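One protein chain is absent from this view; the other protein chains keep their places.
For subunit A:
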Amino acid sequence: MIKAILVFNNQGKPRLVKFFTRYSEDDQQTIIKEVYHMVSKRDDTVCNFLEGPSRLGEGEHRLIYRHYATLYFIFCVDASESELGILDLIQVFVETLDRCFENVCELDLIFHVDKVHNILQEICMGGMVLETNITEVVTHIEAQGKVEKSESSPTMSIKSTVSSAPNRAISAVKNIQNSSIKLPTPSKIRSLNVKLS
């Protein structure tokens, strides 16, 4: 099963932390630091699998990670998961984020942490892979959004148009600073695939 999903940026600042197995607060922080330490010094050409820090517990643990522009996506898994399978699951997760946020960037992960978690919950539940089809996940997320909207009161709906302003702002900023902060576009991701195979 998947023990933890960690996302942090090149500086090691955590952007998304989700543990599926219980670790104490201190352990969680140490694991994040250790994992960052292990992953950050690796070259992009070496393989994406690592033997996990012993702090993750008894038995064999592996870190399977992908590095996109500014972010590291790391899945800590035990021996019952397939390495390449998880590697592609990370790809599925990132592509889904990309669909939901339209060119996902680090900022989306900071300011829409709840949405990111929702997406993650649709892909992976209780440490097990729940859904791997990107379209399905996106459909679920959209359906949820609709239900939430329909439930909000009429007064809220007025506000919601106002509140969409920052969203638009974010996407505006993204467009301005396209080159430096953007994650690889889907086309880039695909090219990565080609390179791998």
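To be clear about the criterion, contacts are C-beta pairs under 8 Å (C-beta built on N, C-alpha and C of every residue); 3 or more make two chains touch, one makes a residue touch a chain; residues count from 1.
Definition applied: contacts and distances are computed from a predicted model.
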Undisplayed chain, where the name is taken from the UniProt record, one of "AP-4 complex subunit epsilon", "Small ribosomal subunit protein mS31", "Glycosylphosphatidylinositol anchor attachment 1 protein" or "BHLH domain-containing protein": "AP-4 complex subunit epsilon"
Chain not shown, touching residues in subunit A: 9-11, 13-14, 16-18, 20, 22, 25, 28-29, 43, 45-51, 53-54, 70, 80, 82-85, 87-89, 92, 106-107, 110-115, 117-118, 121, 125-133, 135-136, 140, 144, 147-148, 151-152, 159, 162-167, 169-170, 172-173, 177, 180-181, 193, 196-197
